[in-house]
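What follows is a single structure, and I will ask about it in a moment.
Below, a portion of the complex is reproduced, with chain positions unchanged.
Chains here go by letter, A and B, matching the order in which they are written, and residues are numbered from 1 within each.
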Amino acid sequence: MDIVALIQANILTPVVLFFILGIVAARIKSDLRIPEAISEFLPIYLLAAIGLHGGLEMRKTGFESMLVPLLVAVALSILMTLYHYQILHRLGKFNIFDSYALASTYGAVGAVTFSVGLSFLKSQGIESEGYIAAILATLEPIAFILAIFLTNMAVSKQMRTKKEPFVKNDLDKPVSGEEFGIALEQSKTKLLTVLRESITGKAIIILLGSIFIGYVIGEHGFAPIKIVFEDMFIAGIVIFLIEMGIIAGQRLDDIKKGGAFLIGFALAVPTINGLIGVLIATYLELSVGGAVMYGLLFASASFIAAPAVLRHTIPQAKPSLYITSALGITFPYIIIILLPVMLMVSTALHNMDAINLMGIFDQVLQ
Amino acid sequence: MKLFDVKLLTITCEILAQKNVLDILGKYNVSGYTLYEVEGDGSKGIRGQGFKNDKNVKIEVLLHQDKVEQIAEEIARTLFSDYAIILYVTDVNVLRPEKFS
């Protein structure tokens, strides 16, 4: 199947179509909404399902082979966050706060995108390594720790240059030396708090917990809950994506505010990151599907977990920028176009000799 | 039955600033507070129609006159510039003034 046909086939799936329905509903100002309790429950459900599935797979295949891909993923996600920042600040002329916030949004992993990736592969009848769910869980706090680190640096730098006090002051009182010290102290405490909060965040807890439980109970223990945590998985995504479509649709107007540069960033960077991921995964001998999911870790941007952390760590950054580009541009682009493209590339790479990989690398990036 | 004068401090802010506000209240040892989720519109635009974190929260504290000023001042200084937030103060009467120190 050629790439156009694959994209077309991908569009005509319930997951993508209900997402588009949500966008349409929002654009024509329909009052369609998924009730809050349901759309808060669904991410928990999806992460539990992903975790259980990952744990079950790891029980079958072991997880010794996971170490290298995991370490590489951590390194990659740090590197990428740093290069995102350079692009955004240097080329895009975003201020440091917005640049750091956007950099870590795209350095983090989108759990919803990951779910859609799994359902995409499932509908193609392709398997992937279960331990990638565990890598997902590891990368979550990594991206946040990085965001915390970067802000910390930015704040100290700013404070040293004294150009713009960290604690902005509407009341026009000058910042005294003592207040400065207190502010510095507070910022450290705040960062520790955020660090702790991000590790105990519900996404990580339910994901790691479910991986562990899946590993421990095995297929036999999983059987009585399989109907809900496996068979209903894609329908769960469908319902959730109606709501994501609605929110994305509501935010489409904000995209213009971000400007052409941000739109370009939100399309190009995930493509590059994703393909790098696929390439490396193939080199690390992951399966065709595993390479797609590995690439997705880097392609995806976080639009649920990241904003909650960033609002605390970098309150000066505009949330409309990072939520809108991640949910309004990158997410639809990935689930409609990039996923099939990555699958295509992964399949092609897996059909070649490992020896030729470096040559392909050049080819893909052009 | 005698009623006593206290102040009711109301803060309406984005939900992600709730912790910051409660931390400040804790610092001043308020004896209690009441909070609930709300929607709203203001200078930072309509809030409450997307993700749960896009909602607002309204926090109400009964307390003595003297504390009100300090707390309002600290909230204004540390949170007004970065968050969607408003605050206002109302005169109210209570039965047990010692409860709202």
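The criterion applied here is as follows: a residue touches a chain if its C-beta (ideal position, glycine included) is under 8 Å from a C-beta of that chain, and two chains touch if they have at least 3 such contacts.
In this text, all values refer to a predicted model and were calculated from it rather than measured experimentally.
Q: Only one of each chain type is drawn here, so how many copies of each does the whole complex have?
A: Beyond the single copies shown, the full file gives A x3, B x3.
Note that only the chains that are shown with their structure count from here on.
Q: Rounded to the nearest whole Å, what is the centre-to-centre distance of subunit A and subunit B, using the mean of the C-alpha atoms as each centre?
A: Centre-to-centre distance between subunit A and subunit B: 34 Å.
Q: Could you list, by residue number, the parts of subunit B that touch subunit A in their complex?
A: Residues of subunit B touching subunit A: 14, 16, 19, 49-53, 76-78, 80-83.
Q: For subunit A, which residues are in contact with subunit B within the complex?
A: 36, 40, 167-171, 247, 250-251, 304, 307-308, 311-312, 315-316
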